[in-house]
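Sharing a structure, written as structure tokens. Questions coming.
Complex shown without one protein chain; remaining protein chains in place.
Letters are used for the chains, namely A and B, taken in the order the chains are written, and counting of residues starts over at 1 for each.
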């Protein structure tokens, strides 16, 4: 990127009256330099089968080009037009609930040949119309693609073929690996394969979900191939990934294997939504950003984030700006709002844009103007920020899915309670509060060795080769912290019949035969006594140390002989195991010790002052100080004299400075500049 | 009416043994002078297609006629017989859940020609059998008619024809007005119209619900036409309207436009059910009564209310009588229980009647006897009570439906929280506690001008013409109080792209660009300081006064520059705007001031003493004092010497008197009588 992208999704199609000129005028005033268009507008672009009308697209491209605003073209395929379903109703996905009804977005069978046929044609037409345009800086494939539960006969037949290949046509192998003998689910002839939507077999069910995720990879890759036929070298190709949704971007996306799906992209993209007002912490911005950056180990694009958003999100003064710099601080090269103007009809009417329904200037717009001006002034020192983190968190779609089938707190009364992402966020949020920046790793990642510390939350389902890789990592001098529910089942969600934790027991120096839930259990031991809240929050494995040192035990008359937290020296490295969910204060204490021993460099600041670092295109370290509170905070300048980029003021090394409520300071070290790359 | 109707629904069909003589004996003893019969007894009246057997009806009519008890004949059409569904299963409505299964009442497609064919035939047969009978005083069309979610292919085709007409065949007009471009929902050919059951477009969805409500109007009007062929001039025609059901009659009925549906009736009717025992407040009796009375701006019938009802309703001593007089005090000309005897089988076995399953005298029956005797003695002074209220509340089906699609407290996490009727009841219940009697208005009402004060709760979706009418009302000297969420979208649920509040901003003298939810926000300002609970309960619009005076502002560091409550002089009138949901005490304070300035006459009493007034057939003012508490209360006689009708005792003007726990006093002023009309 040459500059930070600052922009919004723009829908000329949805306008209640002619706005284009006025909108561009307001955009220019706000410093907006990019819009994303065309995404989900199929029924406008192709009003009837084979009849194309790109007038909305063209007039916007024309106007933006004239205004010097860049355009990202989104393929319109994630919402299908009415005529298509009228003629081909079986394009609507069949899910566990049966055939869908037309109405919402994301309801089609993404494998359906008729859908593919029409998709390809409209993409090609759109590309022909836009790809050659100068202002078009890149393309977004579809939007938040998932598999939408598609599980019709055609999809299931494809799945059976996939299984035949996976198991080299051996039914015995499949039955054994998936444990299908249980409850008479054994399949003794491929043609007997039952409707997988009804399965109660967690291994088969999880495999089907994995297969469904692969449909997403294949779909995006197929779209990328089409777009690539048209795009110029200087145009990027991206996708708008999203995250597990709990009313905001919460955790690892269950329905997409982003690690695989991103391979067809030139730059990763994501949307990040988060609580705001008093509940704004920046944690989701950092979490989503760290995932997006780690996908291609490079800068990424924030293609959507909230301007006003829902009513509980209407930002306080300063928050929009704080959020913008937080995205940049994580390595994003863009801040793009969903969306420019609030929509007057339909469904997302209260997912408000930069402008309210009245199109007038408002507090949010006015704050966007500040951001736009600052980006223009200081953007060149913030774009392409590179990080070199010492800590990584390993996440896994397979573990997530498996822990949905076999809930951590499931009882005979029901499968509820915390899930995989709660463990991930427990880890991540603790690191975030400690100002420990981290990358993400996936099971297939090949760069484990570059980290001083790897943290492994609840890696419930993992192939032996991954667990061996983690052992090797420790043996070679790495520092591992793994939590309960790690290394229990293989990638087919078949629980290991060997001692637990499977394979990892070697580097961890422990084993356990049993586990239970805490009922009024605390932990004891040194690590606990100094850490405030000693309660065991969820799950508890009854650990028996072999070579490991016991850092904490359970305080309960019946469980007191078992360890709760252990630490083991293994090869040149160390491995800590946390056998239960603990308070964040205890976890912070454990992490503090581990990071210290691992030699990870740290900052003194703690939440609500968030510190993020990176190297800019000038080879200089840029350090963001983000005040996530309504109170003025202080922080100390780093070891070099620095310039505060937003104000231009200079600070001496170690000098204490203040940050306004919901405010930002960005310090660039005043070393001699490298040449511009 | 010549007398107050006191009665019950009576089902000879359901009797476990021969009861008719004994029941009539007990009715006579209780002073019951009316029964409602035949409603929902189709399978008895027409046991097989075309085979009619009205023996139950006839023997009851014969016996009642002999006993001097009037009979209301209900058409039996709201529950269909088994033979009909066996032959025509597609009479069962197709809803969003698919085709229904036989069993419950109210499951048919009320537009289905076969259902209409059979309905017409059975109604005509029933009319022939009963209409000429002397004791038959009136007819009830169907019962609690709604559209039962009917949304089959036939209904949807009719809906598309309706849309073609509404939009003069212009797809562009429809797409634009409903915002169908969003998520590719645009319809580019009428034959592409998708299954509306799946729509996520709130404008289209709300329009469909409006269309479905029109089916109810049409159905009742069609039944009325048939009945009118048979009924005598002295026989009334009514319908049993009900209200939003939350385990009791809570608010405006979402599925029926009662304003339109009542046009085919000669008298409005309703059923009113409400909490009882310690939770009995009378608010639902007053609310439902005020709506029913306002429908035809005349007296109405309470066709059903609870005798014993459900177990949590079993009345305390005095409550049945208190309730009866409360209905009359609101202008009802009847109190009819559902139902005479408790049912021994099926479904509503615990919706108990006047008699328990044992048919014995019980406390409830004994209290009914008291009521019956008193009605006989004093009824002529209570019947046809006329009111002249200064205050009206404007309610709207369109606003209700729109706020279901776009919930007031909806977030990205879900659409829950308070709805339209919660705002309506917040307003109504506050007025009720203040003893301010009111009428209801609907968007199409033509009598706005007769009120000193109009209150407009959450009129979210409204045509421009209605908002202009409200402006005009104020300009002409009216006093308006409107709440948050008023004047935001038009009647097609298209949000205005102009300044908010749309159009009404003129009379209100304010505007706002943004709104949010309160998180620990209070209000400040004079109005607040004297009113106890200053918390903002729900929603908050960030008001900016133009010409308006600020009555309250928000107490929160980020919102303090915005107003919460404003007041504006406009033309000859005044307009108060309440931008958020406040405590009832603050609202009461606001209303107090407004009513005072508007010159509305008031009483000193407050809940739990409820005061209701009206003029009787003798031209005298009758004033009810209803004690909604378990404690004895006192009240003061009005400005005239009065006679207490139930005891016959006389009171001097201003004289203080007592009301027993759950007791009633009814004072008739002792002016010279007008001639009996």
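Here, a contact is a pair of C-beta atoms (placed from the backbone, for glycine too) under 8 Å apart; a residue touches a chain by one contact, two chains touch by 3 or more.
Everything quoted here is computed from the prediction, not taken from an experiment.
Q: Write down which of B:55, B:349 or B:416 is the residue touching the left-out chain.
A: The one listed residue touching the chain not shown is B:349.
Q: Of A:130, A:150, A:203 or A:253, which sits in contact with the chain we cannot see?
A: Touching the chain that is not displayed is residue A:203.
Q: From the list A:113, A:194 or A:639, which touches the chain that is not on show?
A: The missing chain is touched by A:194.
Q: Thinking of the whole complex, not just what is shown, which of A:514, A:547 or A:654 touches the missing chain?
A: Answer from the full complex: A:514 touches the omitted chain.
Q: Any idea which of A:7, A:103, A:149 or A:179 touches the chain not displayed?
A: Here the residue in touch with the unshown chain is A:179.
Q: If you put the missing chain back, which residues of chain A would it touch?
A: 176, 178-189, 191-195, 197-203, 406, 409-414, 489, 493-500, 513-517, 519-520, 539, 557-558
Q: Which positions on chain B touch the chain that was left off?
A: Answer for chain B: residues 11, 13-14, 16-17, 40-44, 47-48, 76, 79-83, 85-86, 100-105, 246-248, 273, 277-278, 308-314, 316-317, 342-351, 356-364, 630 touch the chain left out.
The criterion applied here is as follows: only the chains that are shown with their structure count from here on.
Q: Could you give the separation in Å between the centres of chain A and chain B, each centre being the mean of its C-alpha atoms?
A: Going by mean C-alpha positions, chain A sits 50 Å from chain B.
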